[in-house]
Every structure is written in structure tokens, then in C-alpha cells.
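Every protein chain except one is present and positioned as in the full complex.
In this document, chain identifiers A, B and C correspond to the written order of the chains, with residue numbering beginning at 1 in each.
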Amino acid sequence: MSDSTAIASGAPAEAHHEHPPYQRHHFESVEQQFDATNFAMWLFLLTEVMFFGGLFTAYLIMRNWYYQAFVVGSHQLSIFWGTANTAVLICSSFTMAMSVWSAEVRRRKSLLVYLCLTLVFGLTFLGIKGIEWHEKWEKHHVPGMHYSVQSFVNPQSDPEVYKEYQDKPLAPDMAQKTEEYFFLYFAMTGMHALHMVIGVGILIFMIFRARAGAYTTGHVTFVENFGLYWHFVDIIWIYLFALLYLISRH
Amino acid sequence: MSAATIVSLPDQSTARVPRMNFLTKENGLLSWLLTGDHKRIATLYLISITFFFFIGGALAGLIRLELLTPQTTLMAADTYNKVFTMHGVIMVFFFLVPSVPATIGNFLIPMMIGAKDLALPKVNLLSWYLYVIAGIMAIYTMAAGGVDTGWTFTTPLSTHYLNTHVISTGLAIFVAGFSSIFTGLNFIVTIHKMRCPGMTWFRLPLFVWSHYAASILMVLGTPVLAITLVLVVLERTVHIGVFDPAFGGDPLLFQHLFWFYSHPAVYIMILPGMGVISEVVSTFSRKRVFGYTAVAFSSVAIAVFGFFVWAHHMFIMGISNYAALIFSLLTMLVAVPSAIKIFNWAFTLYKGSITFETPMLYAFGFMGLFTIGGLTGVFLGTTGTDIHLTETYFIVAHFHFVMVGGMLMAFLSGIHFWWPKWTGRMYPEKLSQLAAVVTFIGFNFTFFPQFILGMLGMPRRYAAYPPEFQALNVFSTAGATILGVGYLLPILYLTWSLKYGAVAGNNPWQATGLEWQTQSPPLTENFPEIPIMDHEAYDYEWLEKQQEKEVASVG
Amino acid sequence: MDHISPVLWQFLRKWLEHFALFPPEASTVAPQSDALFFFMVLVSLIGLTIVVLLIVGFSILYSKKRHPQAVQIEGSTLLEATWTIIPLGLFLVMFVWGALLYFRIYTPPANAMNIYVVGKQWMWKAEHPGGQHEINTLHVPMGQPIQITLISQDVFHSFSIPAFRVKREAIPGRYTTVWFEATATGTYHLFCTQYCGTNHSQMIGDVIVMTPEDYKKWLESSTSGNSLAQDGERLFASLSCSACHNARPDARGPSLANVYNAKLTLSSGQAVTADDAYLRDAILNPSQHITQGYAPIMPTYQGQISEEGVIALVEYIKNLDSDYRVQQTLNTTEMLPENEGGKPAAGAKAPGAQKEVKP
Partner (left out) sequence: MSEQNIQHEEGHHIVSPATYLIILLALLVGTTLTVLASYFDLGEWRIAPGLTLFWNPVVALAIATGKMLLVVLFFMHVKYSTKLTKLTVFSGLFMFLVLVGMTLADYFTRAWGRW
């Protein structure tokens, strides 16, 4: 109801107003344009929630079935890198929020700085993720690609992890189920990283546009909406960190 | 019957289709391929879904021909399997899901709420391109040898036991899914944010309400299907995954995730059709829809409850008996809003002034067939009878009654109803009435015997069957030929009418919707100036006054 | 009939003789299922008639010719309530009735005779307790509740006997059950109703219902020499199960005597009932089913035994009613040629290796 009255009051004003250049012809006002695209972004995030929802459901069920395998599987992940990555992503969320603020108060320089910082943090995250994945690759923990259960049937063969957790050896059938854990690990972090890569791509595009001053003339919609996306990706990671790294340490 | 008609056409000797309209605004292929105009995108969609409908229909014809005889006479079993799989995939994902929303809905929603366009025209165009890409992938799949999983992709059959093109089909549906997400998203934003002054929620045409409900389902359900298909594809490529028990996965998990989308998907398909029926029934009985709010809220109720019933596809699959009880109970609840709608439409006729033009005939067909389809759905939602009837031709007949008898009838009704608005020209009335009747008869001949076959226990997806089922199958195939004629006729005369149809004028049906208060075909901006909604939906008295005013001002 | 060509006439006659409109009712549950079905048909017909009458009636009464001016009516809360509550009430009746039927069909009576059925692409294999094996046929006696324990070896199949109004999905990796009691002798269709690949439509068979006397004769004439439990016993011995599950005081595995349907406590603290599904799972995924007090040393037999083998083992374990019976198996094991010298290691004494099994 309230938004229709807003439109009504906006309509007559439009008659003697010049359109700002960024207003699309089919919107009655900048307000309406901002509201609509912002709402669209939220709806898109809604679909993203459901998209990851399928993965989370699968994870919860499999974890319940193969609890031991999921425990020792998670012991293979490095808390250090995981925590570092969480911190990096949280910081990038902060810089992203600051970018939105910079755009809102129309400071081109600070917008550029914060966008670049966000980009750096994003790339750092991907780099660390790459290091972690590489380690899995070397230990043959990538499902379907010469997967080896060595670390789980004979934990001593993996001294670093053994030192920390003293895992008991798993029975071979349960050890095989760790592949299930790593399948979900790669599916979830991979899907998340894919979102990061897309985000980084858009960030680069935005930095170029911001240099040209596209977002500091009052038109913050794009920055704001991208911010929503970026924060959403951050939230997914907060949960992935808890589910994949933390909850099975005991 | 046809003596009484509400059709009021302008004087044909002087009338012209307006020279300036959305079709003629710009010329050239590029102006179409890069358009942001919802009406042009709707036109593109209309052409592409018609194409896929006839492919799917041809495949259906092959299925019926094969089932003429108990043996596999026409084609081998695996060919048959590929044919019914492609029939299902194309009809569900490339025809039914986008049929009304992406064409008629796309065309009308901005006009009905008094907006110049959808909120996100580029996303709308993107959605069509995704659809086309998905369509090309589906056609590639067929050309490359097809896929024989059935449209339900049951794991572990689809993940490990077949060597056909599961991956390309899965990806095609994935992409088509995003096309449908973007359409739904666009509708929700548009309906929330783009309504013209005075257009409150309860002045919205019911067509808009039902699209709103369907869009919620698209936005929330489709991503789950997408991730499920991603997992299937991953499982096929790395041979480890969460769906195959041989690797420690659980096939029922696939069923849960798949039906979490695919049950709401039937509401995605039928709700927009219900919207069409609301408009048509109201217009041709010259009456406001009986119990407007009840009909509006029943759409939303279907959308909400539609999410809580998915496991009724799994009653015999070894889900928990208690879960079966809960899901069965919720299924009963979701049946009620459909019943409400049917009765409200019937009572809209009460004390109306009814005429029987083609859209109305199709709408009557819809109401009858959808009633049968809906009620037989209760047979399947009831746990006890579901055991015997599921996975037989009963279920095939049930969803064809809902999808073909319901949705396709609604689609044709809508196409005829808004054809004059879309093209500026009338279709030939007598011929189209004939087509409507032929379709109705053919449909019943085709699908009613299948209920009996199902009760007899004939399983679905059988290329060959025991001989005692033949008689009914012959009936069904005979009916399918009639049905085929019923579907071919419209495409012929509608194409003909593009050039030779009578000029329609702005409002040939004297309908009340905002879309009828502008020229046909509309301008690219829909309205010369943004309208102000100062009356309720379906206010025929307002329309009369309006017309009197016009006559007065002209006089 | 002179003007009909004889070929066509033959064809039509064949057709009409085969023309079925209603499936036979051949089980105790069939009339119950049909009663609900016809109740629903009746309700549907009434509902459809009302809708059609309303549409046709109003169309005639209020056609433009007779009723040129429409009367605007807003709606009626009373009517809305009527057509909300009445259908809801009817649907709820169907729900309760259907739920009762559902539980009846999927809850086998205690005295049911168990037959195992394995679905695989594209055949049904039945394993009778007496050791009779069948493919795509199923002989059952009349008047005796039969429980079918189903499993699939590959993809989803669905075990459907329309004449009995029963159906159950055969799922890979899990037992599902359904039961029926046939009431009329004869041969009935057995279908696979879940699409299962290329020859899905060839996965059909016959259920042959016989009088108990005929059934007995059939059992005798088609015995394979060993009962299913005896097959299982052999397998038990050849897989060296008895090396650990030998009911000795120093055994490394729990004794299996009377384990069937016993309440077990697992090492995770979880309480479970050792039903068919549990026994199967414990053989294939042992580490998830370690009885409290035992070490997780059992290897998995996944991929080493066919589903039929697992069934034989399960059937054997179900029939183990005393430690003495287990010891007997042990003796036969030691006598088997391939197990010479393979004497069970007696040294490894698991601490607290008491019997956890409570009957």
C-alpha cells in the first residue's frame, strides 16, 4: 500500500523534472528504480539461499549417517587457514560496506580505495582456498580422483593431523565414507568459491566504472546491490566455516 | 448461441490497425533480439514455446502410436523410453512452466498494473536468452541420441545406469530453471513496485494475483532443482556422490530435493492458467468475479501450502509412515483452495449475462477438466489409494487432466482472449469455436480411458503391455488424433488472422482491465500517459460510464 | 455379421474377450482399497455433477439472450465458507480412511510368511524360505498372509500386484516390506511400475496363487535341496563369519543367537532393534553398527556378497535360536576344506565381551 502512494506522489513531480541520466525510462522516479532493483536483488538472494539449502540438507543428512567419517574428515581441514579465511572475508565485507557508504556520501577516492581493498581481500580468500584445495589434492583427498583413505585407516601415516587429534583408525567401510565428506566439502566450498569468482569479476568491472565516477553522482543502486551479494557470500562462508571446520572437532 | 455476442468491433470499412505500435516501432531482426520491451519479449517467447509445444506434441503422438499395439511394434523399447523422456522434459520445462507466465503474463502484467514495462527489462530479455540456450541444449540432446531417464531423473538410474545424454539434459533444465527464476523474480518486483497510482493490491486483476503466487514458487523452488541437478551431474562425472547407495548416498534424498521443486512446479504451471480463467469468466459473464478476495487469497494459499506437500510423490518409496501422514494431510489442505476457485468461477456466472465466444468455451473446458484432474489428485494424495494408483496410467491421466486439460485449455483460452490485443486483429470466431469443441472431445477420448487403465494397473512408461489393456489404449490413441487436429487448427487460423483478421479496436470484448483501455496492439510504452486507477477490478459499471462519456465527447 | 470381414471379426472378438474394465479383487486388502476408491469416485462424481450443473444451468439461465443485463454481486461469505468447509471435511474423511488403509497395507501381521524378492534390471527374483528360487514368477498359497521383503540390486523398481492393490518400491540399499493375503487362486500380473531403464516394460511376471495343498506340492517339486537358511549357513561358514561370531566366551564378535528382533545397544549409545534391515546393514556397513563392548574390527562385505547372499545370511541369522546352533555351524566350518588351518584365533580376548543381547 505504502509504496503505491509513494509512486502516486512521485508521478506529478516527474512531469517538470529532468530525469537524471541513470534513470531508466520505464521508472517513474529514481526512488522507484532504487526500490525495485534493491528488492530484485533480495529476491535473487532468496533463490541463492534455497540453492545452498539443497547442499546444506544433503550435508546434514550425510553427517548424521556417517558421523565418524565426517569427524575425521573435518580434522583434515586446517583451522588456521579456515579462521584466516573467515577473518579475510569478514574484513572484505566491512570494506564492501564502506564502499557503499563512500558511494552514498559521494567520495570517489574513498570508494575506489575500499573497492580495491575488497578486491584484494576477495582474491586473498580465493588464494587461501586454493592453498587448502591444493593440500587436499596432494593428500589424494579429492573425491573421484585417486582418492585415498590412507589417512583414515592409518592415522599415524598423517603425522601432522595425528599429532593434533590422535584419531583412532576407522574401519575400512567407514573410512570410505570420508569420500562423501570431501565430496560435500568440495561441492559446498566450490559453489561458494564460484560465487566469489563471479563477485571478483563484477568488482573489477565496478572499479573501472567507479574511476569514471559512475557511482558517486547519487546513483548508488549498483554498489548497494553488489554489496548485498557480497555480504550474502560472506554469510554462506560463516556457516560453511562452522559446519565444515568447527563442529566436528570433538 | 452466437447471435448474442459482446464482440464490438469498429467499423471495418474505416478501421485500421494503429500504425504506431510496439510491433512496428522498430524494424529489423536486431531490434527484436536486443529489445527490452516486455511485449516483444513475450512475442519471442510465444514463438519459441509454440515451437517446443509442437515438438513435444509430436513426441506425444509417437508415444500414442507405439501404444496402439501391446508389443513394441513401432519402435524399440529404448527408443520409446527416449521419446517419453523428451516428451516430458520438453513439455514440462520448455512448454508448461513458461507457457502462460512468460508469454501472456509477460505481455500483460505491466499493462494490467499500469506500468510501462517490467521492472527489469534486461533481466527479462536475459531470461528469454537463457530459455533459448536451454532449448538448444535440449534439441542437441535429442539430435545426439536422446536421454532415457524419464523427466524425473530418478537416481541411481540417472547417475550410474544409463549411458545417454543425462548431463546435457540436466544442464539444459538447469539453465531453463534460471530463465524461470528470472521471470518470476521480475514479476514479483514489478507487482510490488511498479503499480500505477491508485492500483492497490485489491484492485489488481486476479490474473496478476495468480502470477504473483506462481512467481513466489518459481523463485523459491527452482533453485533447489538447480542444485539437485548439479549434484546429479557431479555424481555422474566423479562417480561419487550423495544419491547412489552403492557409494553411501541416499536415493530418497534425491526424491526429496527433486520433488521440493517439482511439486510446487505443478502449481507454477497451473496458477497462471487459473488467472486466465478468472479474467475470461468475468469478461464473458459481464460480472465481477464472485468472491474476489477469496480467489486472490486462494492463489496465495496454494503457493504457500504447495511447498509443504512434496513427499506425497514418495508414499510408496519407503519414507517414514508418519511423514507420509503429515504430507497426506497437508495435501488435503492444498486441495481446498482449488475447490474454492472452481466454485467461485461457477458462481461468477450466476446472474451474469453470458456469451460463448471461444475463450469462454476453453474456460468451460478448463473448469470441467480441472475439476476431474483436481479430484483425482485427491485419490493420489490419500495414502491408502495412492498405493494402488500411483505409477500407473491413473497418475498419467491425472496430471494430463490438470496440465493439458487445465493448463493448455487456459493457455489457448488466454491466447484467443488477448489475441486481438496482441495483434490488433480478431481470429475467426466460428472456426475457433469448432477447434475448442474438437479439443475438448479429443482430450476426453485420449485421457479418460487412461483412468480406467490405471485402475486396472497398467504401469506408466511401458513400451509394451499385456494385451487386455489394448482396447482402452486404442481408444486413447484415437482420441489423440482428434486432439492433434484440435491443436493444429489454432496455429493455422491464428496465423491467417495476422493478415486477414478483422480489425479489433481497443476493446473488442468490452473488458475492464487496464490493458483493454489502450490501443491494440499497444504502444511500446503501453499507455500514452500513466493511467490512474480509480475503480475496482472488474467494474463493468465504470466501463459503461466510461463508454458513455466517450460517446458523448465524440457526439 | 456378413458384411464384416472375417479377419476383422476375429480381431474384434479377440479384443472384446480381452477387454478389461476392472481388475480382479484377489486379496483381503483389495475390497477395502476398492471401498475407499469407490467412495472417492462417488464424492468426485457428486462434486463434478454439481460443478457441471452449475455451469450448464447458469449458462442457460443467464445467457445474454435471456439475461441481457448482468447483476453485480460482490460475493458471499456464507457460500465461501460452505465450499471451503464441505470439501475440507470430505477430504479429511478420505485422509483418515486412507491413512488407516496405508498402515494396514504396510504393517505385516506377525504370522506372515516371509518371501524375499530382489529386483534387478530387468527381472524379479523371489527367494522362498524353503530355498525355492524363482524368476519373474511368484508362487504363493491362498489364505496365508505373505510378507514380501523387497530390495533392489541396482536402481529403483516397484513391486506392484494390481489384483492385490499392493505396491512397494524396491530400493537399492534398503529393505522395504509389503504384505498381502491372497483370496482367490489364479495367475495375476506382477509389474515393475517404477521406470528402471531400457527393458522396464519387460520386467513383468506372474503371481500364481495356489491352494495350500497345491502350494505344498509345488514347494516340494521345486526345492533346490537347501533351504534359504542353509544357504546362509554355508555362506556364513565360507566367509569365516564364525571366526568371530562363534558364541565362545572369548569371541571377538557378539553371538548371533536370538539376535533377530532383539534390542541392541550400540557403541554410540544408540538403542536399535535388530530387524532385517539392521542385519543387512550390519553386514555391509559394520562400523556403523558396533554392539557396545566390541571393537570395530569387522570388515565390510560390501561388494562381496550379492543381495541374494545377504538375504540368505539374514535368513540364517534370523533362524539362529541358540548358541548350540552357532557352534554347529562352527564345526562345519572347521571341516570345510578351504578353512583347514584357518582356526579361529583364540588369543584375542576382547575386554568385556559379554553378550549384549537381551531377548
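Side notes on the structure shown:
The rule we apply is simple: contacts are C-beta pairs under 8 Å (C-beta built on N, C-alpha and C of every residue); 3 or more make two chains touch, one makes a residue touch a chain.
These figures come from a predicted structure and were not determined experimentally.
The omitted chain makes contact with just one of the residues A:137, A:208 or A:239: A:239.
The hidden chain makes contact, of the residues B:23, B:112, B:224 or B:375, with B:224.
When the omitted chain is restored, the residue from A:39, A:152 or A:185 that touches it is A:39.
Considering the full assembly, A:50 is the residue among A:50, A:170 or A:223 that touches the omitted chain.
Residues of chain B that touch the chain left out of the display are 192, 220, 224, 252-253, 256-257, 260, 307-308, 311, 318-323, 326. Even with one chain removed from view, chain A keeps its contact list with that chain: residues 2-3, 13, 17, 20, 30-31, 34-35, 38-39, 42-43, 45-46, 49-50, 53-54, 56-57, 60-61, 64, 79, 83, 86-87, 90-91, 93-94, 96-98, 101, 104-105, 218, 227-228, 231-232, 234-235, 238-239, 241-243, 245-250.
The working rule: only the chains that are shown with their structure count from here on.
Per-pair counts of C-beta contacts peak for the chains B-C. Among the other chains, A has the CA centre that is most remote from the centre of chain C. Chain C has its Cα centroid 45 Å from the Cα centroid of chain A. With centres taken as mean Cα positions, chain B sits 35 Å from chain A. In chain C, no residue reaches two or more other chains under the touch definition. Contact of a single residue of chain B with at least two other chains is seen at positions 250.
Contacts from chain B toward chain A in the complex involve residues 115-121, 123, 181, 185-186, 188-190, 192-201, 219-224, 226-228, 230-231, 234, 237-242, 247-250, 253, 256-257, 260, 525, 530.
For chain B in complex with chain C, the touching residues are 1, 3-6, 72, 77-78, 81, 148, 150, 152, 154, 156-157, 161-162, 244-246, 250-252, 285-288, 290-294, 315-318, 321, 324-325, 328-329, 332-333, 335-336, 339-340, 342-344, 346-347, 349-356, 364, 367-368, 371-372, 375-376, 378-379, 382-388, 390-392, 452, 455-457, 459-471, 540-541. Chain A meets chain C in the complex at residues 65-68, 170-174, 176.
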